[in-house]
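One protein chain is absent from this view; the other protein chains keep their places.
All chains are identified by letter, namely A, B and C, in their written order; residue positions are counted from 1 within each chain.
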Amino acid sequence: MRRLRTVTLGLALLAPALLPAFVGVGNGAAVACAAEAAGEAHAALVVDTGSQTTTYCVALGAGTVSGLRLIQLASAQYGLSYHLGFGGQAVCQLQGVGPSGGDCFGDYPDYWGYWHGADGGWSWAGSGAASASVSDGDVEGWSWGPGDTGSTHPSPPDLGFDDVCDTPKPSASPPARPSPSAVPSPGAGSTAQSGSQASPDAAGPTPAGGVTSRSPVPKQPKQSPAADRTPTDPPSTGAIVRAVATSGGATPSGGPPMGAFAAAAAVAVLTAGGARTLRKRRKGESA
Amino acid sequence: MNEVLRFEGVTFRYPESEIAALDDICLAIDEGTFVLAVGPTGAGKSTFLRAANGLVPHFTGGSFKGRVTVGGRDTMRYPPRKLADVVAFVPQDPASSFVLDRVEDELAYGMENLGVDPAHMRRRVEEMLDLLDIEPLRGRSVRAISGGERQRVAIAAAMAAGPRILVLDEPTSQLDPQGAEHVVAALQRLVHDQGMTVLLAEHRLERVAGSVDLAVGFHEGRAQLGSTADVIRNLAMGPPVARLGRLAGWDPVPLTVREARRMGGALPPRAHDRTEGPGDTMVEIRGLTAAHGDVPAVRDVDLQVGAGEIVALMGRNGAGKTTLLRTIVGVHEPRRGSVRIMGRVPHPGVDAALCPQEPDAILFADTVLDEVRTTLRARGRDEATAGLVLDALGIAPLAACHPRDLSAGQRLLVATAAVAAGGAPVLLLDEPTRGLDPASKDRLVRFLRGHAAHGGVGIFATHDVELAAAVATRVVMLAGGEVIADGDPGAVLGDSLVFAPQMTRAFGSGWLTPEQVAGALA
Amino acid sequence: MSTVVVTASGGLGRSRERLRIGVLVGVNLLGLLAFVWPFVLPLAPGIDENHKSDGPLILVTLLICLGAVLFVELGRGGLGPKAVALLGVLGATMVALRLPGFVAGFSAMFIVVLLAGNAFGPGFGFLLGAVGTFASGLFIGGLGPWLPFQMVAVGWVGAGAGFLPKGSWGVRIGSLAAYGFVSGYLFGAVMNLWSWPFVAGGSALGWSAGADTLTNVRHYLAYYAATSFAWDTFRAVGNLVLVLVLGRPVLGALDRAARRMRLDVGGDMTGPVAKGAVDVDATEHVHESRGLPGREAG
Partner (left out) sequence: MTLHPAAWMAWATCAGVVAFTTTDPFYLGVLVAIAWFVYATCRVPGPTARSFRVFAIGGLMAMAIRTALVFLGTVDASNVAFAALEGARLATLLIVFGTFNAVTDPFGVVRLAPRRFHEPALAAALALSIAPRTIATAGRVREAQQLRGIRTARWRGLPSLAVPVLESGMEEAVTLAESMDARGHGRGRRTRYRPAHWTPAGVAVVVAASAAAGVFLAAAWVGLGGLHPSTSPLTWPEATPWLIGVLLLLALPGIFGAFRDPVA
């Protein structure tokens, strides 16, 4: 009876707090759109950090994937480093550019603008990449910079599907559904590290030079208005690099997890201390 | 002597009401007197008390004529809150008048409002705690203390602000005899030691008549100030000794047992009049033990009640009276033992009906008649019989009234009608005399007698010794959940110190009612 | 001898200053903003900075807004003993009903706010909602960041009930039942709003800073439907049924109580005000009744 009361009480109290928990449904639904399908479909992904542009010809495991899944696939196939925020639903960081926290607007006014390719040009994506669906032959673009609308935000250089995927598909074709969520290896570095590490791995033959010679990206890239950018005049800030398929994603690294030890110690001490006092008080009351 | 309260031709009518609640009241009360306001319900007692501190007319509204001056202030110009430092008011049910939770804070509340400086406030609170000797309660919650203690806390809280007059509305109506004596004693101390002026209304005259200096008698809104004896004689009411005085034609009428004994002289012990034995057994209780959680409330009680009996359950608060009643009616599971009504386990409300301590707890219909009808409907009985029940209790004229508009006494009668209408042969009443005016009390007595006469059984728990003496054919005394005495009123009440009725105290064992004594003296 | 007619002190609805109404409306709009900012802010480029920064800061801003509402609504003073006593007693019933009456989104304490708000006016309705929620929060040990939001939201439910038409019983009960049903959902919708941007940020059902109001509204409706619609249906239906069952008798009781306490229920947003008016009445009357030959009577 008393137990029942306690549970009811718990429920009553948490009526306000529990509801947000249900948003899990939303996440699930959003990601769920990666429906199973067969066939070697490809989509083009263009990432413009403002200082350089990299293109990926991504093999879609499924017929249709979400915009986010496309990035995860690119990471698996080409070692594109990325970090998602807002509950893994928004793009915070690509190629080490962008905030590393949970808030993808941490570097506002600069953030990753999201574009859909439209006959050689770009159209500003109104909704989030999690809900966008990408299928064979689509072109997806991401550009770092300020501006809240398609007219003010710098768009990536104009590239069509064929500009990205005209060469024979990457020889080392990845498994149908690469899972970025490989077993977490203990002591892995934080996301910021995985970003900077991606480049050495991506270092391949020819075009890789473009990647390696890339100057470290400033946190605040100089803001080039969209007007400067015309199809005829590719961005002066950096060359267009075509990424080459790699064996896998970021590899872990990391020293001894001092923080973890500290935390464990603190918890141990506090718990012990609390328990001791409680026992003492109980004795005091009973006596 | 300087007067502290003065009424000058005060006439007051409540909003949307035709009759005057107060009718041309003129009187003055001197400082340091203990004044009792008496009179039947609705005669204007409580309106009078509220006019003394400005609640009438400021709080109630209404049409007001004349002038009330309290401590030199005209209540017309000063609303109650601006009189708080002169006159203090303790309503009938202090439990619902408490503003804060801790006794200590409750005492300070009034002074906080007056802006008394904290240091002085603190000292004053300590004094009050000692004066009414409630220091041990200081940290307790006002909701978790006994009735008597509650009254004293309420008085202390009212007194803390240092007023010159203390006004109380029926302070002892909810208390057992011991609690009542504590309160009255405390009030007397305030008058004698502190020179307070105390003005209180009370139905239970036998509890206060002896200790007051003056009385104000009320009758249909008119008031008469005089010696307690005169007032009571003219009002044709009062404690049993006074009733005896009227029956025997003594003047002045006695107010205390002592006076009565002096005037009546000694009488031989009275033989208990043998009423014909009880009819066949209706209620049979065997080895009954009941508890609240782990706290035993009724211990190993054996009791047989026969048709036609009226049993009074007596004993101090917490003696187990209520629990016993709830067990008999079948809503409280006994730990051990058994209750049988006419040989079978009682079906709650069908074999025995219970009228709870707060009769208001069952009133929800829009009219008195509906209230009774509801029970009949619920019990699948003929709704036409509702009128009969109302007649039996003499409240037929109220049939169309809204129960909540009635006086406490009338409500009790309505509640009794509502439970009795179920037609249960065994009728249980839990402290039916709380705040009951004499008229309603007589009606209830007559109804109980009638119920018993028709082969029913009446069992009522009460603190009212005089009621027990007047109506009970048998008294069962409880203490600590056990039956410590069981027999006819003369025998049980006769040799009790606390519970002896006035007639017994005055004229010895066996004498219960003024009628008996008057008969013997005549 | 002239008779003085005194109006009882302690009206629940007498407005002290018209100006207050303006303040109240303003401050309540501010409070509304605290709930709906996710829809409004993207429209105002000036304040982009705020909503792009981290959660707690926004939460703090919101709490300040709500603080303002409660500050003005509850801090008006001069309620007087009658209003305070009523608030206490009705608040106690809310506390008592908070747990037993709890089924999913439904809590029986809403019926008290609905009926009392309807009987005693919007101002009282808001106060009762806020005070009762606060007290019940304390009583069951439910203090938390959500409490201010609950206080204001429940307060609004009560205030709304006070604005309903009071014609025949049919109209009164009917409109109140309908209102109870609707407010059951509105309350849930409003209560979800405050946490939505933080919890569902970025997701398809979430708040996206860049997007226009319409998109956000659509996202929110989807989110609400997915997360709390079923939950809130209990509240809506519960309110409806309770109003139908209890409305008539309980409102009757409340009206009688108002008469017995001589409350004047004029109901407007300025809520209970006790002091002032009455004492003025009284003293005026005293002036005209000065020198009446009362002394002779004495």
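Operating definition for what follows: contacts are C-beta pairs under 8 Å (C-beta built on N, C-alpha and C of every residue); 3 or more make two chains touch, one makes a residue touch a chain.
The structure presented is a predicted model; accordingly, all values stated were derived computationally and were not measured.
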| item | value |
| --- | --- |
| Touch partners, limited to displayed chains, of the chain removed from view | A, B, C |
| Residue touching the undisplayed chain, where the options are C:Leu24, C:Ala177, C:Ala236 or C:Val250 | C:Val250 |
| Residue in contact with the excluded chain [from C:Val4, C:Leu24 or C:Leu86] | C:Leu86 |
| Option from B:Met111, B:Leu175, B:Val253 or B:Leu493 whose C-beta touches the chain left out | B:Met111 |
| Option from B:Leu267, B:Met342 or B:Leu363 whose C-beta touches the chain left out | B:Leu363 |
| Hidden partner chain, residues of chain C it touches | 9-10, 53-57, 59, 71, 74-75, 77-96, 127, 130-132, 134-136, 138-145, 199, 241-242, 245-246, 249-250, 253-254, 256-257, 260-261, 274-275 |
| Chain B residues touching the omitted chain (full complex) | 50, 53, 55, 58-59, 79-85, 87-93, 95-102, 104-105, 108-118, 121-122, 125, 141-143, 157-158, 161, 329, 331, 348-350, 353-354, 356, 358, 360-364, 374-375, 378-379, 404, 418-419, 422 |
| Footprint left on chain A by the chain that the document does not show | 6-7, 9-11, 13-14, 17-18, 20-22, 24-25, 27-32, 34, 72, 75, 82-85, 87-88, 99-103, 106, 179-182, 184-191, 194, 249-250, 252, 254, 257-263, 266-267, 270-271, 273-275, 277-278, 280-281, 284 |
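As a working rule, only the chains that are shown with their structure count from here on.
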| item | value |
| --- | --- |
| By count of C-beta pairs in contact, the leading pair of chains | A-C |
| Chain whose Cα centroid lies at the greatest distance from that of chain B | A |
| Averaged-CA centre spacing for the pair chain C and chain A, given as whole angstrom | 44 |
| Gap in Å, rounded to a whole number, between the CA centres of chain C and chain B | 41 |
| Whole-Å gap between the CA centroids of chain A and chain B | 79 |
| Interface hub residues of chain B, defined as touching at least two other chains | none |
| Chain C, residues touching no fewer than two other chains | none |
| Chain C to chain B touching residues, read off their complex | 1-10, 249, 252, 256, 262, 278-279, 282-283, 285-286, 289, 292, 294-298 |
| Chain C-facing residues of chain B, complex | 6-9, 11, 15, 24, 26, 28, 57-67, 74, 76-77, 79, 364, 366, 402, 404 |
